[in-house]
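What you see is the complex with one protein chain gone and the rest in place.
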Amino acid sequence: MKTLTKYIYFNTKNRIEFVNITNQIEEIVSESKIKEGIVLVNPMHITASVYINDAESGLIEDYKEWLKKLVPEKDYKHNLTGEDNAFSHLMRTIMGREVTIAITNGKLDFGTWEQIYYAEFDGQRKKRVLVKVLGE
Amino acid sequence: MKTLTKYIYFNTKNRIEFVNITNQIEEIVSESKIKEGIVLVNPMHITASVYINDAESGLIEDYKEWLKKLVPEKDYKHNLTGEDNAFSHLMRTIMGREVTIAITNGKLDFGTWEQIYYAEFDGQRKKRVLVKVLGE
Partner (left out) sequence: MKTLTKYIYFNTKNRIEFVNITNQIEEIVSESKIKEGIVLVNPMHITASVYINDAESGLIEDYKEWLKKLVPEKDYKHNLTGEDNAFSHLMRTIMGREVTIAITNGKLDFGTWEQIYYAEFDGQRKKRVLVKVLGE
């Protein structure tokens, strides 16, 4: 069994921002030389998500508006600690923390439209994503 | 380390439909002869989910009604591309993309009520689910 562990860094211009990271993950899988296995991709923060969906700008705007409806602005108790990012924790919960992706014949075993996104909900500061490749 | 990769196909009668795939996954795990490991199960599409919950028809109706509340009909920007399936992408987001399941002693290591479902939100056409078994 082989593994490869990499960290990729983000510092988004906007507090809420969606970044397509498919190419970066493909490169790490290629570098690992693993032919059959899995790759785990997750933020190392609790106010961001990694998820798989469409690289379509309209859908990304829909996500942002929809998350604001599901996570309304209010006086969250978490914000009594001096934070103002309770909404970021809840939006990350809807979008999920991590993805596990199959590697077959040395490549991400993806359907036509699957793309990997980093979704930032409390950006404008340095953040990390962990990529762990495992297989043979 | 051994792996087995299989694809299973769906073409649901209804646009939104939930299909119990537990038996199919059990058969693939059995075929793999892997005794200790994991199995990853995910749609290769971005308008469908694989999730684990109850094989109870009332709950499945509850899911469908609840998702309609969480994802109301409206003029989503994604639909300006000519698509009419923005709701399918959002419902899939709530239900999740994938499940990773432990294999112990050659079987899915499940509690009494755990069942694996394929949830289709934009069906009536050919779709695929990836099953990747990994272990020893």
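Worth a mention:
In order of appearance the chains are A and B, and numbering begins at 1 in each one.
Here, contacts are C-beta pairs under 8 Å (C-beta built on N, C-alpha and C of every residue); 3 or more make two chains touch, one makes a residue touch a chain.
Treat the numbers as computed from the prediction; the structure is a model and nothing was measured.
Checked against the full complex, the candidates B:22, B:53 or B:81 give a single residue touching the omitted chain, namely B:53. Of A:21, A:34 or A:94, it is A:94 that touches the chain left out of the display. Within the complete assembly, residues 1, 36-38, 51-54, 56-59, 61-63, 66, 70, 94-96, 99-100, 102, 104, 109-111, 113-114, 135-136 of subunit B touch the chain that is not shown. In the full complex, subunit A makes contact with the omitted chain through residues 1, 3, 5, 40, 42-46, 70-71, 76-81, 86, 89-90, 92-94, 96-98, 100, 128, 130, 132, 134.
The criterion applied here is as follows: only the chains that are shown with their structure count from here on.
Centre-to-centre spacing of subunit A and subunit B amounts to 20 Å, using the average Cα coordinate of each chain.
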